[in-house]
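Here you go, one structure.
The complex appears here minus one protein chain, its other protein chains still in place.
Moving on to chain A:
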Amino acid sequence: MSEGISQPDAPVQAEGNATDLFSKFDSLIQQREALLANGVEDPFSLVMEKVLSPTRAVCNGRDTILLGTYNYMGMTFDPDVIAAGKQALDDFGSGTTGSRVLNGTYGGHRDCEQALREFYDMDHAMVFSTGYQANLGIISTVAGKGDYVVLDIDSHASIYDGCALGNAEIVAFRHNDIDSLDKRLGRIPEGAGKLVVLEGVYSMLGDVAPLKDMIAVCKKHGAMVLVDEAHSMGFIGPNGRGVAEEQGVIDDVDFIIGTFSKSVGTVGGFCVSNHPKFEILRLVCRPYVFTASLPPSVVATAATSIRKLMQGTEKRAHLWENSKRLHGGLKALGFQLGTEEPQSAIVAVIMPDLERGAAMWEALLKEGLYVNLARPPATPANMTLLRCSLCAEHTAEEVETILGMFERAGKAVGII
């Protein structure tokens, strides 16, 4: 063996332990390895091999009831929705290959915005390629340098990222705390622009915001109000317009943000507004301009689904029944839940720690039930949650089956 081969050019470093830009992820890598070393199925790499309906799929080889998809209104297999998508694929092709402001606005995009204006009874609608981008774009563009964005501390990542992308001053208030919001708005310097960002339903615990009182406080201080209704569209409010409609304050909301990837059943995001100058945002909003528009099939399915949701009164009533039964049943079994009463189609089951949360998640999967495992830092107060989101297509019998699965899994893991 020559000396040249046994003497490397660079200093010797044990493989895998080298310090580089990835070193900051080491603690997370170790936490994951420790969790998986117990033999638990990886909660973050589940594969659905076959999707049978809005509520059933074959997951990791097992026939599974889906209880963590946000497919609240079960529109993903609606025959009219599917037909509209197929027709658009045939007529307009698989993609637009362009920005909304250049070659990426087809008739279907305009029609989808028209469907949103009808659904919300508002003057303007702007469709983004994802819900994430809708928050990113509107918040970063509307609030500029010297302005203030005031947000709930438990806001979704897309809201925080919208703040990070913009140049405004960011001020957080305690979750759903009207007094905390009032105080912070009162301390903002005279003359500064103010945007308050709220959510109708907070997706981690499934709790609803006291929008009526909060929006009154915002108006008292002359602030504009943005409400993210991602988890309430289609379901909450007499016309499914969300929590602001349910609480009778939708006319005082300046911007509603929403998504197509929950009740609407496809992908995409939007903002609706009555602001007279709203249309200028199409030219100045970077996450709208500098990305390709949604494929024609997606906007066609979205428009069809949105118009059908306007007639969804019976489905909404059944979804409420499902939510109430699951919430009441889990509570009676002795599980600790995110809210005292059911407030939305999300029922969050609080786990004692990540290890038992992951064990419970796996036990449920083996029973044939999929729920979302949510863990810090995405969760409030460092909680580990099993988040259940119900669908209007879950039958009453399925909800009973689900409760039986929770009972067996909870006893096996020792949580109840």
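The rule is simple: a residue touches a chain if its C-beta (ideal position, glycine included) is under 8 Å from a C-beta of that chain, and two chains touch if they have at least 3 such contacts; residues count from 1.
Assume contacts and distances are computed from a predicted model.
Colleague: For the chain that's not shown, choose its UniProt protein name out of "Putative spermidine/putrescine transport system permease protein", "Dipeptide/oligopeptide/nickel ABC transporter ATP-binding protein", "Acyl carrier protein" or "Formate dehydrogenase subunit gamma".
Modeller: "Acyl carrier protein"
Colleague: Who touches the missing chain here, A:Ala317, A:Ala332 or A:Ala381?
Modeller: Of the listed residues, the one touching the omitted chain is A:Ala381.
Colleague: Pick out which of A:Lys183, A:Lys220, A:Arg286 or A:Lys411 touches the chain that's been left out of the picture.
Modeller: Residue touching the absent chain, from the options given: A:Lys183.
Colleague: Tell me which residue among A:Leu46, A:Ile170, A:Leu333 or A:Leu403 touches the hidden chain in the full complex.
Modeller: Going through A:Leu46, A:Ile170, A:Leu333 or A:Leu403 one by one, A:Ile170 is the residue touching the chain not shown.
Colleague: Determine and list the chain A residues touching the chain excluded from the picture.
Modeller: 148, 153, 163, 169-172, 174, 180, 183-184, 187-189, 377, 381-382
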